[in-house]
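Missing here: one protein chain of the complex. Every other protein chain is in place.
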Amino acid sequence: MRRGAWEPYFYVAPSVLLIAAIMVAPLITGLSYAFHDIILLDPLSGDFVGFDHFRDMAEDDSFWTALANTAVWTSVSVALQFGLGLALALLLNHPLPGRRLVQALIFLPWAVPGFLSGLTWAWLFNPVIGPLPHWLKAAGLMAEASNILSDPHVALWGPIVANVWWGIPFFAITLLAALQSIPKDIYEAASIDGAGPWRQFCRITLPLLAPTILLTVMLRTVWVANFAELIVVMTKGGPADATQILASYIFSLAFQRLDFGYASAVAAVLLLLLLGYAAAVMALRRAMAERG
Amino acid sequence: MAAISLSGVHKNYGAVPVLKGIDLEIADGEFVVLVGPSGCGKSTLLRLIAGLEEIGGGLIRIDGRLVNDIAPKDRDLAMVFQSYALYPHMTVRANMSFALKQRRLAPGLIDRAVEEAAAKLGLSELLDRKPRALSGGQRQRVAMGRAIVRQPKAFLFDEPLSNLDARLREQMRYEIRKLHGELGATSVYVTHDQIEAMTMADRIVALKDGVIQQIGAPAELYDDPANLFVAGFIGSPAMNFLDAELTADGVMAGGLMLARRPGPLGGKVTVGLRPERMAIVAADSGLPARVDLVEPTGLAQLVHLDLAGQRVKLFTTDRRALTPGDLVGLAIRPDDVLLFDPAGGKRLSGW
Partner (left out) sequence: MMLRVLRILALAAFLLFALFPLFWLLKVSVTPTDLLYGEGVRLWPSRMTLDHYVSVLRHTQFPLFFRNSLIVSAATAILSTVAASAAGYAFSRFRFRGKAWVAGLLLVSQMFPLVIIVAPIFRLLAPLGLTNSLIGLIVVYTAVNVPFAAFLMQSFFEAIPKDLEEAAMMDGATRFQALRQVILPLTLPGLAATGGFVFSAAWSELLFALMLNSSASVSTFPSGLLGFISKFSVDFGQMMAAAFLALLPVCAFFFLIQRHLVQGLTAGAVKG
């Protein structure tokens, strides 16, 4: 009676096999390193050390700084990417002359490799070779035309700006798609009922977009939390750990200190935090769906 | 052309039972209509016959052959979908040739078959157009042409006229029926519209909540409904239902004698009265009723009456002037009074 029941498995098999082999198996191996002492190039390492790395982590100031920075980095980046992306999507949702061209151009930043975006922005912020510090000084936002990337108090803003520049198109595209799928007659009915544009936005647009928003923001947050490239390229985590996030800390532990064991332990903690976050968002989404 | 036989057919979606034991014999060449409200399981039943869903239990035979485990493509049935499901990127000709190409028929034979079917449906001029360049009615015909060209064992229709406006629907009803006459094809037709059922069917299968309520020719369901559901579903305007009592002298509602029939005493009963089976007479000649609202339809009027506190609709070609508030008499023939058991809805007979 179960004719054709194997069909769906046949379709998902290639993807599942690939992911299992290239991502899941290595992930499990990688996580297992967290319980071993593994220093690359040291043939004598490799002993099982139990929870030692995690104990060390609890007392590691760099770790806690990185954790705090991760929270700031992620929330600010995503908030700005989302807010500006939404604004852009709303703007593009109206017919305007040359919209197609404008739209295509505005989405270009997404096509730029992350590290290149980091390099370019690092450059733009460098007063010796870039214009931004001078413009900021002229605009009164900075006392001196200095490199914000060397100032521990504001250094994180450098990568954040680069991240926002790079990430707006993603939100804009997704939100524009969602906006365009809302039937126009809902807005027409609201207009007849006397609702102005702001009211319509709050009462119609936002609630209808909510499920998409939730999922997209969640995926993006996780992705941004893991995104070390910009920071590694622009500041290497400095000055003095001011821009170090967990993902970049893992990177420097693994490739500068060559301590794969500890790096994997930190990665395990990051993964757990993100899984918890994702579970919370999914539960929220379900609760919202049941309510409305 | 083939006979279709269903016995003990069950289907669940998860824990929810959708079809609860369907037994149905469809004869070769018969036009059977499955009718019922949304959620009654009629589309599911059709899809089980087509093979588009897995059966939960029971047997389906086409031409005597058990088809439970046979894929849709091998059952040799043609289906006309509610949304027509025309292949958007292919011309009408390509749409109609698709099935025959799958069977690897010779191109010459395919072209001939397509042209014949197109001629029958008035599509000959449209063969090179794509679906988006066609009107709703034309698309519907292409969907039928696609089915006809295959000369299948049976046709399955899944609410094909729902997306058409009233005028087109009338026209297509006529055309589908005529085609059936010409081709003599076994057809299973699903609709929620009882007018389509009444005008097109050789036999109607009335479904509710996954259970067959009644099977019979249209006239049977109209004159002799098996229960409240069938009585209320078939016929337009819908049958009136009144609360009444069985007394020693007959059926009484609100102190009025509706039908003087001696019979078993006892209890409450639901009375069914067809709006078109009553007449307006002088106020003292019939049951006293007060006019509540009048809806003229050109040919007739639909008069809403208050009869001893209960609402009764009357459909009459008598176009006399009536205004709300008028007192009139309602004439009912005893044979037109149908009785139903209020608990369960079954028709009470033996009167």
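List of remarks:
Each chain gets a letter, A and B, in the order it is written, and its residues are counted from 1.
Following the convention adopted for this analysis, contacts are C-beta pairs under 8 Å (C-beta built on N, C-alpha and C of every residue); 3 or more make two chains touch, one makes a residue touch a chain.
As the structure is a prediction and not an experimental result, all values here were calculated from the model.
Considering A:78, A:160 or A:270, the position touching the chain not shown turns out to be A:270 (whole complex). For the options A:23, A:68, A:206 or A:283, the residue in contact with the chain missing from this view is A:23. Where subunit B meets the chain that is not shown, the touching residues are 50, 52, 71-73, 77-79, 81-83, 85-89, 98-99, 102-103, 146, 150. Mapped onto subunit A, the footprint of the missing chain covers residues 4-5, 7-9, 11-12, 14-16, 18-27, 29-31, 33, 40, 84, 87-88, 91-92, 94, 96, 100, 102-117, 119-121, 123-124, 128-131, 134, 165, 168-169, 173-174, 176-178, 180-182, 208-209, 211-212, 215, 219, 222-223, 226, 228-229, 246-247, 250-251, 254, 260, 263-264, 267, 270-271, 274-275, 278.
Basically, only the chains that are shown with their structure count from here on.
Centre-to-centre separation between subunit A and subunit B, using Cα means, comes to 56 Å.
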